[in-house]
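Apart from one protein chain that is not included, each protein chain of the complex appears where it belongs.
For clarity, chains are labelled A, B and C in written order, and residue numbers in each chain start from 1.
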Amino acid sequence: MIGNLPYVVVVISIGLGIYTLMFKRNLIKIAIGICLIENGVNLFLITLGYRKGAVAPIYTYAPSGQAMVLPTPQALTLTSIVIGIATTALILSIAMMIYKHYGTLDTDQVRRLKG
Amino acid sequence: MLGLLETGSGFWSAIIWILLVLVIGNLVIYIRNKGEDSYKKNTEQDKPFISGNPEESKESSHLSASHIYWGFTEALKGYYNPLVKMHTGNINDYSSWIIVITAIILIMVGVSG
Amino acid sequence: MNLSNHIPILIIAIPLLAAFLVPLISRINKKATGILTTLALSVSLLLTIVLAVKILTVGPQVYVFGATSPSLTLPSGLKFPIRIMFQIDAMSIFMGLITAVVSFLGATYSLSFTKKYDGVDKYYSLLLLLTVGIFGMEFTGDIFNFFVFLEIASIASVALISFRGVDLGEPAEAGFKYMVVSSVSALMVLFAIGIFYGEYDVLNIAAIASVIKYSQLDKIALGLLMPVLAMKAGAVPMHMWTPDAYSEAPAPITMMLVAASQASLYALFRVVFSLYNISLNTLTVGWIIIIFGLLSMFIGVTMAIIQKDIKRLMAYHAISQTGYMLLGVGVGLAVLANPEALKNYGITAMEGGIFHIMNHAMYKGLLFLTAGALFFRTGTRDLNKMGGLAHYMKYTTIFFIIGAAAIAGLPPFNGFASKLLIYESVYKFNPLLSIIAMVVSILTLASFVKVFHSAFLGPKLPQFKEVKEVPRSMVFAMAVLSCIIIFFGLFPDLIVKNLVHPAVMSLIEQLQYTGTVLGGM
Partner (left out) sequence: MKEMSRIIKTVTNFVYGFIIIFGFYIIVHGHLTPGGGFQGGAVVGSAFALLLISYGSMNSNKFLKEDIFSLFEGFGLILFIVLGFSGLGITFFYNFLANSGGWFGDTAVIGVNPGDMNTAGVIPLMNIAVGLEVLSAFGVIVLTMARGAEFTKKKENS
């Protein structure tokens, strides 16, 4: 049962992120919402590869005979973190550009493109 | 070389279509060239008929885009008003649509078994 | 070293190398960046054609990264492939050809189009990265690698959409909206990948396909993958980002974005056909796709009629035309489990849908380029302010007529051929769908008549006295697309027989897809 707790955190994190995306009317908060979803998904991937009582999958100075966790999900997570950094940097820069031109970060006013 | 494209219930060939258009077009041109007796060049018949109103200058006679299909959009007001209102341009609504549709599809796929 | 084995990777690696070289080259010579980009993409185009010939004569190709041999999918003693690989069959290379043509012409068109902009080196670098992302989405045989390329494509396209955002607000707004929806969708894809990995311990698409059970978890993964990929393709009601992004991006980028959307469409078809195939409930999923298609067709075209911005109008048409593809392939999917119906009309419907992808990329690309040409010379996208441009831009007018006739499905252009395939086969499945498709086609013609009338026809307007024909490289790009459209229109049977039919068969036959990697299981 205790092993399933990370999944609960995953659900809470993604749920909060989705809530932020749907109801928070600030561009920076939307960027934070995306980060929350991303962290939830990353945690999901990491949790998939976890084995109880196992060590990190690196031979350097590892205790001998110990079980190791699955390295592939960690590689996947790392890749997705890298991509997440790029996404976040891009979103924040664009939000800055929007603020420069619109003078606001309110999503209700950042909608010259509609219809 | 005829480019026959089987469509399941027939075929389509652009080459044959062009040949047919050429033949029919020539026929039409031939019939048109035979002429109408009562037509006379450079008379009243050449002028456009606008109920006796004076003809406008060429520059002001161009119809701009928003006036085209005015009647169409006016008649379908009941359809267009909610549709345009739906496209709010608000990013919250964009993501809400994605989440809602994902939820609906998850339910549909889950229920259908 | 035998380079012919390495063509699949060279198609991607050469634009990637050029993308990294462009910022360095621009320190020496600013003008060389565009030429280098065009050169790299032309090499990529040539290699894609060579690879297409090879695939259509020999069969599907695999390319394994870092292995001791490019075709070594299963090193000794392994049951499932662990290395990242490219797996290219007839459908992938069909999409690859579209991407290669579109990206090459986009770069050529940009040579003149971007003269006014600052930071051209970054523009070309991002354009090459976008090409790499699209190619990768189409060629990859690894589902996580697909996610990576999806993100590369969406980050590059966001940066390109908001390229003019330094000076204007609207491009930044469009870029922000696209970034939010695309990163949410990419994260959902990643979640689905996590589900697959947790369930089957493999990431290779063919390996997953060979063991998939359509359990409860697989259903969740499908329910996450389908809407987000449809969203990236621009299906109603998740289409709102499309007109924003398409209208604010520079014209050659808009053409590339169409190709990027179609790569997502390809991924959707790949997921439902190659990954799940008949293990899923084909009728339900098929109808979901058909309903997406119907909504996209109808709402897209009706919204297009009332637009005043020329690129926004065309963007709504892009949504509407995506509906045709979804409709055609959706009908094919709905009858996938029924061999008789599939043979009777299902394959034809899919041929129509798949053929429409290529046609749409060509004529919609051409139309966006003509819109870009108008913007380049007049500086406005507002149809109300245009008029009488046919007096000044003769070639552009001719190209616009060709493109508009093709999108409206007027014979003898290519749009008619694919739409006819869809009408006649879908009619046998459900007559109502076919009738709606025809009505949509008529409305498409109506709205392009509006564009043609308000932009090109009419008397000479005084404010456009200085307007003249666009530079040669832009005319060249539009002329090539027009020639392709006319050729496809005149000889649709050649394309359908040699390119589209193998693509459809490679989608339908799942065993062929898995067998390429796992070796005839």
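We take it that a contact is a pair of C-beta atoms (placed from the backbone, for glycine too) under 8 Å apart; a residue touches a chain by one contact, two chains touch by 3 or more.
Everything numeric in this text was worked out from a predicted model, so none of it was measured.
The chain not shown here is in contact, across the full complex, with A, C. Checked against the full complex, the one of C:70, C:300 or C:411 touching the unshown chain is C:70.
Touch with the hidden chain on the side of chain C covers residues 1, 6, 9, 13, 16-17, 20-21, 23-24, 27, 63-70.
Residue positions on chain A in contact with the hidden chain: 56, 58-64, 78, 82, 85, 89, 92-93, 96-97, 99-100, 103, in rising order.
Keep in mind that, in the parts below, only the chains that are shown with their structure count from here on.
Interface comparison, A-B against A-C: more C-beta pairs in contact at A-C.
In this assembly, the C-alpha centroid of chain A lies 28 Å from the C-alpha centroid of chain C.
In chain B, the residues touching two or more other chains are 84, 87, 89, 91, 95. For chain A, the set of residues that touch two or more other chains comprises 21, 27, 30, 110-113, 115.
Of all the residues in chain A, the ones that touch chain B in their complex are 18, 21-25, 27, 30, 107-108, 110-115. Those residues of chain C that touch chain B in the shared complex are 176-177, 180-181, 184-185, 188, 216, 219-220, 222-224, 226-228, 231, 237-238, 240-241, 244, 281, 284-285, 288, 299, 302-303, 305-306, 308, 344-345, 348, 383-388, 411-412, 416-417, 420-421, 424-425, 428, 446, 450-451, 453-454, 458-459, 461-462, 489-494, 496. Remark: chain B residues 3-10, 12-15, 17-18, 58-59, 61-66, 68-69, 72-73, 76, 79-80, 83-84, 86-87, 89, 91, 93-95, 97-98, 101-102, 105-106, 108-110, 112-113 touch chain C in the complex.
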